[in-house]
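Structure first, then comments.
The complex appears here without one of its protein chains, the remainder shown in place.
Labels run A and B following the written order; every chain starts at residue 1.
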Amino acid sequence: MGFFLETMFGGLMAGMLYSLVALGFVLIFKASGVFNFAQGAMVLFAALSMARFSEWIPQWLGFDNLVLTNILAFAVSVALMVMVAWLIERLALRKLVNQDGITLLMATLGISYFMDGAGQLLFGSATYKIDVGMPKEPMIVLENLFEGGLLLSKEDLYAAAAAAALVTLLSLFFQKTKTGRALRAVADDHQAAQSIGIALSRIWIIVWSMGGIVALVAGVIWGSKLGVQFSISLVALKAFPVVILGGLTSVPGAVLGGLIIGVGEKLSEIYIGPMIGGGIENWFAYVLALAFLLVRPQGLFGDKIIDRV
Amino acid sequence: MFYRENGQFKSTYRADLQIFPILQDRIAIGMLLLVAMVAVPLLASDYMFRAVFIPFLILSLAAIGLNILVGYCGQISLGTGAFMAVGAYAAFNLQTRFDGMPLIVSLIGGGLCATVAGVIFGLPSLRIRGLYLAVATLAAQFFIDWFTNRVKWVTNDSSSGSVSVGDLNFFGLALNTSVEKYLLCLMIVLVVGILAKNLVRGAIGREWMAIRDMDVAAAVIGIRPVYAKLSAFAVSSFIVGVAGALWAFVHLGAWEPAAFGIDKSFQLLFMVIIGGLGSIVGSFFGAAFIVLLPLFLNQVPHWLGLPLSTATASQLEHMIFGALIVFFLIVEPHGLARLWLTARQKLRLWPFPH
Partner (left out) sequence: MKLKTLALAATIVTAGLAAVVTTPSAYAQAAEQFIPLLVYRTGQFAPLGIPWADGKADYLKLVNARDGGVNGVKLTFEECETSYDAAKGVECYERLKKNGSGASGFDPQSTGITFALTDKAFNDKVSIETMGYGLSQSVDGTVFEWNFPLLGTYWTATDVMIQDILKKEKGSLKGKKIALVYHDSPYGKEPILLLQKLAAKDGFELALFPVTPPGVEQKSTWLQVRQQKPDYLLLWSAGVMTPAAIREAQASGYPREKIYSIWWAGSDHDVKDLGDAAKGYNTLSIHNNSVKDKVHDDLKKYVYDKGQGTASNASEVGGMAHTRGMMISMLQVEAIRAAQEKYGKGKSLTSEQVRWGFENLNLTAEKLKALGFGEMMRPVKTSCSNHMGTDWARVVQWDGAKWQIKSDWYQADKSNIDPLVKELADKYAKDKKIERRNCS
């Protein structure tokens, strides 16, 4: 029983981390209708920027304070991601305004190749460190209830808290602020939004910047956990089932989807995995999402797909 | 001037319905076949065969398969690498477990197993559409990745998971040199290419295109979505499976499951999009582009004499590749096939302005 709870908890924590990455997808799809295959590359780029700048800033400016370094590096990375968003909007999105889904998908795939190469060219392909002071040691709780206690990772708890805070902020932003409403309007219908005077290009820059900042937060958390290297961009592949399970247009869907996928993955790997040889969590997440989709083809909270003949 | 079709009248329906109704087209295709079957084997170097022509032929075969699914039937699939893997491993099993199995039978057997896999993983398309289907097909990709890695009998109980095929022979003719392998691939590509072209020109092709354009309306006028979608998956997976078997047997020789990973799926999708969705000749263009571009980018630093480290060269290659993809999508979202069509339209009038 204790181990089951541990697994559940581990799954929930992993799920929160996946939803962090999935949030980026949802944000961008909601407002610009583009499934951003480059989200993984953006996570990598942002994480590399954070890792390298936190290494270079003390060298350039000559001081050693960890908190100040991290804050400065974060600020520089935010600026970098905004610039990236601006470049993507200007050079790619603006020219591809009315194309169909698959063309935009392929364009973002091309952008992801570009960013993979650019990130590694600018920052290097070795493994780099991000140190934001996350505690690394595990904590054991409830030792009196279960033998050996339950293992909880403090780092994961902090990460989950950060993710929850981000989600709350984003939900508030979408519901309460003027820009948030503009974003929702654009997500609904591009042409109608344009006709009432919302500047599409400005909205897209905002949305892609937000996607970039979400990618940065995700990159910092994953990078702090594992070290920053090219393989972090493959975390996005783990976030796809989260996105399609939760619905491509829903922020709470991304969170709930993440939790379901995280728990499902871990439980399947630990309980079903050994029976068939192990290593199943990758595809199990997709099969789980697929099973949900067969019941609800638009995802848990996605917009219902209405076809007009 | 050269491409005028004046005076070419058809007197039978059969003549009117042929693939290349214009005489100049027939001459051009004839010359192309002559070059491909005679000039290339005589003139090209061993390296060109192994690095350019053979991958080009095999990947264009796979691209034709994927084009049928994505371009003609509109079902986005990101699991093509998996179906290539199924074809490759099935053909491997047929070839190694049964002594004296003819190569063609193994290849076709591989294709048939891929068909079964394709139909099974295509079933969700009956309920899920668009981007959701694309991500759902990734389930096929990762499942097959795991399956070929984990299940022992797939790799004929190889301890390491890597498999290889011995010497190939085509009904007794040993296929040792690159020229012979090239001719085998060429033959298969030609046969399958013509079959595919005729399929998409026929009734089933029109059904696929109707489903792609508006599947609700298609169902209303009596096209059965189940039949159309699953047949698209079946045909596409068969062709992709044969291509996978060829890729493994002829190009790689020895391979591990990672050879058919998600990168291959993306590569094929690029070929189809860049080449042109819904166009058989576009598949060839796309395959040529994707095969030649990395080699080209690799050699450019040499020609310009720039001392780039391999890492920098590799990253630049990625960046230029990505940038070119976006560039092509902006400039011609319908792919190289559309550019080719435009060129031909202009040729019809040339040198006159209108």
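Criterion: a residue touches a chain if its C-beta (ideal position, glycine included) is under 8 Å from a C-beta of that chain, and two chains touch if they have at least 3 such contacts.
All values derive from a computational prediction rather than experimental measurement.
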Touching the absent chain when the full complex is considered, from B:Phe83, B:Phe233 or B:Trp255: B:Trp255
Residue among A:Gly33, A:Gly101 or A:Gly273 touching the omitted chain: A:Gly273
Where the unshown chain meets subunit A, residue by residue: 3, 6-7, 10, 13-14, 120, 125-129, 136-138, 140, 151, 153, 155-156, 225-227, 229-232, 234-235, 238, 265-266, 269-270, 273-274, 277-279, 281-282
Touching residues (missing chain, whole complex) on subunit B: 45-48, 50-52, 96, 146, 149-150, 159-162, 164, 166, 176, 251-259, 263, 288, 292-293, 295-296, 299, 302, 309-311, 313-315, 318, 327-328, 330-332, 336, 339, 342-343
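The definition used in the following text is that only the chains that are shown with their structure count from here on.
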Geometric centre distance via CA averages, subunit B-subunit A, whole Å: 33
Touch list for subunit A against partner subunit B, complex: 35, 91-92, 95-96, 99, 101-103, 105-107, 109-118, 120-121, 125, 237, 240-241, 243-244, 248, 276-280, 282-283, 286-287, 289-290, 293-294, 297-299, 305, 307, 309
Contact set on subunit B toward subunit A in their complex: 70, 76, 124, 127-132, 134-136, 138-139, 142-143, 145-146, 149-151, 214, 216-217, 220, 262, 266, 269-270, 273, 277, 311-312, 314-319, 321-326, 329-330, 333
